[in-house]
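Removed from the display is one protein chain of the complex; every other protein chain stays in position.
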Amino acid sequence: MTDSASVVDVGRPAVRRGTLSRSLRGGLKGGEYTWAVAFVVPYVAVFAAFVAYPVVYGLWMGSEASLYRELFADPIYQSTVVNTILYLALGVNVKMFLALLLSGFFMRPGWWMKALLLIFVLPWAVPQISTFISIHWMLNGEWGFLNNVLYALFHTEGPSWLNDRWTALGAVIVSHIWKWTPFWTLILLAGRMAIPVEIRDSARVDGATGVRGFVHITFPLLANLYLICTLLSTIFLLGDFNAVTFVSGGGPANSTHVLATLGIRDAFEIANPRLGVAAVMSALPMVIPLVIILMRKLRTAEVQL
Amino acid sequence: MSTITVEARLSSRTRARTRSAVRLRRYLSNAGTVVLSLTLVVWSLVPIYNMVLISLEPEGDVFTDHIWPRAPSVESFWGVLTQGHWYLEHFWRQFANSLFIGAMVTFFALLFGSLTSFAIGRMRIRHGWLVSNAALLTYVIPASFLAIPFYRIMQNYGLADNPWSVIAALVAFATPYAIFVFQEYGRSIPIEVDESARIDGASPPQIYLRIYLPLMAPALVAVGTYALLLAWNEYLYQFLLLSSKSSMTVPVALAQFLSSDQSPWNFMMATAIIYAAPPVAIYYAFRRRMTAGLTMGGVKG
Partner (left out) sequence: MARLTRRSVLRGSLALGATSLLPLPRIARAAATTATVWFAQGFVQDEDVALRKAVTDYEKASGNKIELSIIPFAPERQKIISAITSGVVPDVMDSNPNEILQIYAWQDRWVDVSDVVETQKAQFSDTALQSAQAYNSVTKKRGVYGVPLRAAVVPCHIWRPLVEKAGFKIEDIPKTWDAYFDFFKKVQDNLRKQGERKVYGLGFQVTANGVDPYNLFTAFLIAHGGQDVVTRDGKLHLDDPKVKQAAIKATAYLGGAYRDGYVPPSAINWNDADDNNAFHAKLMVMDVDGTLSTEVAVKEKHPEWYFKDMVTHGIGYPTDNAGKPVPSVVGVTQGLIPKGAKNVTVAKEFLKYFIQPKVVGEFVELGLGRWLPVMPSLAKSPFWQDPKDPHLRGYIQQGLLGPTVPDYYVFNLAMAEVRSQHVWSLAMIDVAKDGVKPEAAVEKAFKRIEEIFAKYKVA
């Protein structure tokens, strides 16, 4: 009895008066403990060999104070920060919200749903260099596909989408949402699948369907996953430079840069990699709280059912 | 008697109204489904349609004024398949490299990710949270900026120009994410399932293989496709770590087309379209795993 109780223990360093070996193993018995260690070693090895050094080196690269002075003196730094915040706020939240709704939509049965899901997944599957460049050309004011269609359908000349800071930034955000919503939809769909059939059935029997079912049953069960996905997506997006680079090029006139692309420009065009790392690290004050919340989320363990 | 008749008539009317209300709701819901489906199709396909348009352009012109292919030419697709263009000389070799790297990254990310999340989340190894938190450190600095130190350590390890260097780097990036999703997903599988198996005398590997993995199937498919696509479309590390034409992968080959002047865009788009096919096909093959509902077997929650 005490054994199973200790197995259920979270791993939070509980105050345990026992033998040293027992507190080290967390209550797992001999053979099992070896197995547990063996299961964890591969990833720890990968981490030690391939993550520890680069991350420490990367942190070192961005650690000089003068870099930040130079960074803040860059005339486009402020607008870049604004862009980054908008990009993150809209890109992540609209995308995750759509993913949440669509994951419910795709739960419907039917072969056409599966076919639709396949089409829906295409934006994510096709290499982003090509799709984003395609979008860049599509949005060309004079000769792009989008304006050609507008002219054919409505006989109006569409605007030059990439000539204005806000429409260009909008285009970048929409491109990002276009590419990544399918992925997060799949993840949330998997999350919905994890909700045991019994719960879904009993909810339906109790009359909790539709919106009510979603609010009271589904969403609370998905909430943790949703939050983790949102946080991870924010961290990923911070380093994503592809959408801006290929869709708007950071233009017009450097007005749609985000921290990641500013960092890339500093690292590879001005040939100052340390300045580039500093650009991304200047977002650390925003990233650290997210990481801490993520850590907390991962520590609390409950079996919900 | 009259009251009973009145009540009966009232209830039948309300029943009829409810029936038509239900029918209306179903009709609206079906119509809504159709509208939403069409929207999704158009939304997803427009930029890809533009790519197809360009791939069929004989001159590779990207600036035209027509919205249907005017003089479609499949020369670009043929060029990819027959390696007929100079940039595509080694296309199939590079394609094989991409397949190899993609398969290895997927396999190891899933393997390490599920093993670790099993040990931390199910077996509840002591201080397991240390590992998952440390894994988070991987993401503190975006991957594109870690490229330079990676380049250096791969040289130090003697893995220059070796696909395993890319595999190692991508596994290092994909696994933490896999761990998190598996942990989260695994929460909805009651620990009693493991417990009863233990009581029945199953060893950890057996629990892992027979109980944990099957129940995790949807998450495995989702994360597996993520890892595959990450490796499939990742460009920067493959470019930096692989130098020779024979070890290169298709994304690197795609980047060749970005030479700043004239470029045969129709070939580039054709390459991208052909290159996108395998992950989509693989996802399609596994879609049933994706939608397999969880059955709890004989265990009651």
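Going by the order they are written in, the chains are A and B; count residues from 1 in each one.
Note that in this section a residue touches a chain if its C-beta (ideal position, glycine included) is under 8 Å from a C-beta of that chain, and two chains touch if they have at least 3 such contacts.
If you're wondering where the values come from, they're calculated on a predicted model, not measured in any experiment.
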| item | value |
| --- | --- |
| Where the missing chain makes contact, among the chains that are shown | A, B |
| Candidates B:179, B:197, B:236 or B:250 - the one touching the absent chain | B:236 |
| Touching residue (missing chain; options B:40, B:80 or B:147) | B:147 |
| Hidden partner interface residues of chain B, rising order | 59, 61-65, 86, 147-149, 151-152, 155-160, 162, 164, 167-168, 236, 239-240, 243-245, 252, 255-256, 258-263, 265 |
| For chain A, the residues touching the chain missing from this view | 42, 45-46, 48-50, 52-53, 70, 73-75, 136-137, 140-144, 160, 162-163, 168, 248-254, 265, 267-271, 273 |
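Simple rule for what comes next: only the chains that are shown with their structure count from here on.
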| item | value |
| --- | --- |
| Footprint of chain B on chain A - complex, ascending | 4, 7-13, 23-28, 31-33, 35-37, 39-40, 42-44, 46-47, 49-51, 53-55, 57-59, 61-62, 102, 105, 108, 112, 114, 116-131, 134-135, 137-138, 140, 142-145, 148-149, 152, 178, 182-183, 186-187, 189-191, 193-198, 221, 224-225, 228, 232, 235-236, 238-241, 260, 263-264, 267, 273, 276-277, 280-281, 284, 287, 291, 294-295, 298-299, 301-305 |
| Interfacial residue positions of chain B with respect to chain A in the complex | 33, 36-37, 40-41, 43-51, 53-54, 62-67, 111-113, 115-116, 118-121, 123-129, 131-146, 148-150, 152-153, 157, 168-169, 171-172, 175, 177, 179-181, 183-185, 187-191, 195, 203-205, 208, 218-219, 221-222, 225-226, 229, 232-233, 235, 251, 254-255, 258, 268-269, 272-273, 275-276, 279-280, 283-284, 287, 290-296, 301 |
